[in-house]
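The structure is given below, and queries will be raised subsequently.
With one protein chain withheld, the remaining protein chains of the complex are depicted in position.
On to chain A.
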Amino acid sequence: MQLPRPRGPVSAAVIGALRGGPFDAAAVTAATPAAGLREADVQLALWTAYEVGYRGFDDADPDAERDLRVLAWRKAAEDLLEADLRARTSTMVDEARAGGRSVADRIAALVRDAPGAPLTRHLQKHATREQFQTYLADRSIYHLKETDPQVRVLGWIDGPAKVAHAELLYDEYGGGRPERLHSHLFAEAMRAAGLDATYGAYIDAVDAPTLVSNNVMSLFGSQRRLRGAALGHLAAFEATSTDPCRRIAAGAERVGFPDAVAAYFHEHVEADAVHEQVVLGDICGTAVAADPAIEDDVLLGAATCLLVDVEAAQALHDLLVADEQRPPAPLRVLRGERAAS
């Protein structure tokens, strides 16, 4: 993958630094205000700073992963993001903490009370093929590296929680069969839907809320200090999957995509019905029993997932519906008009 197209001064500076250019961490940090934190410029900069530690970029400096200037900026941006997430989820977390008998109960209550977005119902009942393509392209930022952000936490937990998380990871990673790797199934779904399944192909087209949704996973999944939040995020993610996946599979069949598209979502109805139980009871329950101090962060992670994923789903839904007003625009999908601007 090539480094993405900058979306503003902060991402331009970070991307330039990763290419090996000059970078003034203090100046860029000062230009990263909390007010613009959730906008595409800062979120793309953070996504790029994380991505050097996943698949990397062909045109980045070979040692970009350890660029201390970028790491200094990343820490400042992460502190702002973490503070923002803690502030925006504090009511949800306080209410969850007050109820329930176990951490699994508390996460289940958070999931039950969380607001939803109309995106998956739209995909099920109304979306055109082009709108479906937009959805898949948007989700490809995560699903082509599905589960990779949740791997490092395995080394930060122990005992029954570690064993159960290893089981879940093994299932996400194909259960011993490369052709069943979930990221591979998603790539097949993309190709079947007529999309480019190259890793990172649509990064220049996705909007800020999608970047936030991806970045919180990397934030929680890259620091031992935040291991509880990584587990809580995974719990909420798995516990909000089966219903949406069932609707999306029905929509993929309705618009007549080849079977590989619905197959990815059918697999996730079945797998995530398992994962939900495993992550609530066998991972979070035992991890908190072994280390009660992480419980508040487990709730933070779960509340964050519910908050930012609904924001991303609502934003994408609104984009799809807005596109309906200006025919024959659906191929704004691939956001050619923005890439050209």
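Just so it is clear, a residue touches a chain if its C-beta (ideal position, glycine included) is under 8 Å from a C-beta of that chain, and two chains touch if they have at least 3 such contacts; residues count from 1.
Note that contacts and distances are computed from a predicted model.
The complex includes a chain that is not drawn, and of the options "glycine dehydrogenase (aminomethyl-transferring)", "ArsA/GET3 Anion-transporting ATPase-like domain-containing protein", "High-affinity branched-chain amino acid ABC transporter permease LivM" or "CDGSH iron-sulfur domain-containing protein" the UniProt name matching it is "CDGSH iron-sulfur domain-containing protein".
Checked against the full complex, the candidates A:Asp79, A:Asp243, A:Asp259 or A:Glu324 give a single residue touching the omitted chain, namely A:Asp243.
When the full complex is taken into account, the listed residue touching the unshown chain is A:Val269, out of A:Val269, A:Ala290 or A:Val321.
Among A:Gly159, A:Gly175 or A:Pro292, only A:Gly175 touches the chain that is left out of the view.
Touch with the chain omitted from the figure is made, among A:Gly8, A:Gly36, A:Pro118 or A:Gly281, by A:Gly281. Seen across the whole complex, the unshown chain contacts chain A at 112, 167, 170-171, 175-176, 241-243, 246, 269-274, 276-278, 281-282.
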